[in-house]
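Only a part of the assembly is drawn; its chains keep their places, and the rest are absent.
So that you can tell them apart, the chains are marked A and B in the order they are listed, and the count of residues begins at 1 in each.
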Amino acid sequence: MKFNNNNVDISPMAIIGNNVRIGDNTTIYDNVEIGDNTIISNNCIIGEPLADYYHNSNYINPVTTIGKDSFVRSHSIIYSGSTIGDNFSTGHRVTIRENMKIGNHCRIGTLCDLQGFSEMGDYCWLHSNVHIGQQSKIGNFVFIYPYTVFTNDPHPPSNICIGPTVDDYTQIAVGAILLPGVKLGKHVLVGAQAVVGKNVDDYQIVIGNPAKPLKDVRELISRETGKSHYPWPYNFERGMPWKNIGYENWMKTNNNNESL
Amino acid sequence: MKFNNNNVDISPMAIIGNNVRIGDNTTIYDNVEIGDNTIISNNCIIGEPLADYYHNSNYINPVTTIGKDSFVRSHSIIYSGSTIGDNFSTGHRVTIRENMKIGNHCRIGTLCDLQGFSEMGDYCWLHSNVHIGQQSKIGNFVFIYPYTVFTNDPHPPSNICIGPTVDDYTQIAVGAILLPGVKLGKHVLVGAQAVVGKNVDDYQIVIGNPAKPLKDVRELISRETGKSHYPWPYNFERGMPWKNIGYENWMKTNNNNESL
């Protein structure tokens, strides 16, 4: 019942791939490009025009790209001028503003608020209600949990905008705050509700407000296996490219071992 | 003006009770059952299909039940496969995913995000923007305040999913985080922004990150009466079944006194 072409509005200037399904009550604006087999569910806005649209009769909507095999859940708003890779998926009511660059296989959870002008790599999973301020840089395989905020103004209000940088494999738990310009290394684990104001080295666990290093993440024991759970790619493969082959084999195959 | 039958889509396989009102721009999917006198306001999705719907042409939508005398405010999304009792109400833009079991007289505030596969008893009130992860268990008369999160993965990302358990009458203040598997007793008071990683005994107040017991909740003095405010049912009756008769009488009448 979702795809009745009921109250659907698709610009003739949009480029829609093969086997794309567009849900009821959804609007697709000019210069949106949607890859093959992608589903845009009901009540979505894709290619939301920028502010200039409302005041300039010559406004041209920037190109918005969503890759193939993607799934945008209902009530999401994706602004024009963002570039999103393949196998993308969202929860409901996601907001993605302009000038976001999002890699392949990323998941953006319900109610996430991406303020644009930021980038993330491949296989990033943002759980519900994550807020990413402008000028943030997120690597690959970064998972971020609900109510986490990436900030960018060191002394509000000011004209400075310096977002956090987060390197590959890092996990940022519920309710954490990354302060402006902070840099997190690879395989970092940020504890629930940590307020991170200083750079964090690879493999460090940081907790508290202000966040301080607790120990090496590799010392954390899994409740499941009784062994070290981290680096987590050795122990978690759901949805990951190393599924069924294991992280070690995948690394060899892909010659990616410099990234661990 | 809300009930013009404007852009309303109701499955012929839905069972709609007597005197039910469905708002404009609302969609009711297959196998939804709505009790008598319930209002589903505008722009809602009830019985949102599960992921399999998009890929399986033989998909059958699980039964979704919303009891009688309920009120779902606008822009809410309730997935198929949830069972919700009578006198239910929501704020706006609530998301309730599949396999939730919700008792009678529950209130779910604006922007709440219930991830499904969880249960709550009767008379639970969730204020705005509460996030309940999967595998959570919530008793009766539990009130939860904005931006609280129930988590379930002890070392993310992992394959473990063990939600918190919260017993009757417990109050969880603004911005608290319950860590995976934690158990809270009856009449607990969790302070604002507490991060609760250890089990909490009945009647304890816990505060801080990490949360530690502060004192017995019965020692807290009401600004209103100058006497102990807790156990709160003796001092708060709005919307409660003991309204106008008092908690003590209600307990006697209902022979519920074992639950205090």
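One rule holds for everything that comes next: a residue touches a chain if its C-beta (ideal position, glycine included) is under 8 Å from a C-beta of that chain, and two chains touch if they have at least 3 such contacts.
Just so we're clear, the structure is a prediction, and the values are computed from it rather than from any experiment.
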Assembly size in copies, with 2 chains present: 3
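Convention: only the chains that are shown with their structure count from here on.
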Contact set on chain A toward chain B in their complex: 1-2, 4, 6-7, 21, 24-25, 39, 42-43, 71, 74-75, 91-93, 110-111, 125, 128-129, 143, 145-147, 171, 173-175, 189, 192-193, 208-209, 220, 222-224, 229-230, 232, 235-236, 238
Of all residues in chain B, those that touch chain A in their complex: 7, 9, 11, 25, 27, 29-30, 43, 45, 48-49, 53-54, 75, 77, 93, 95, 111, 113, 115, 129, 131, 147, 149, 151, 154-160, 175, 177, 179, 193, 195, 209
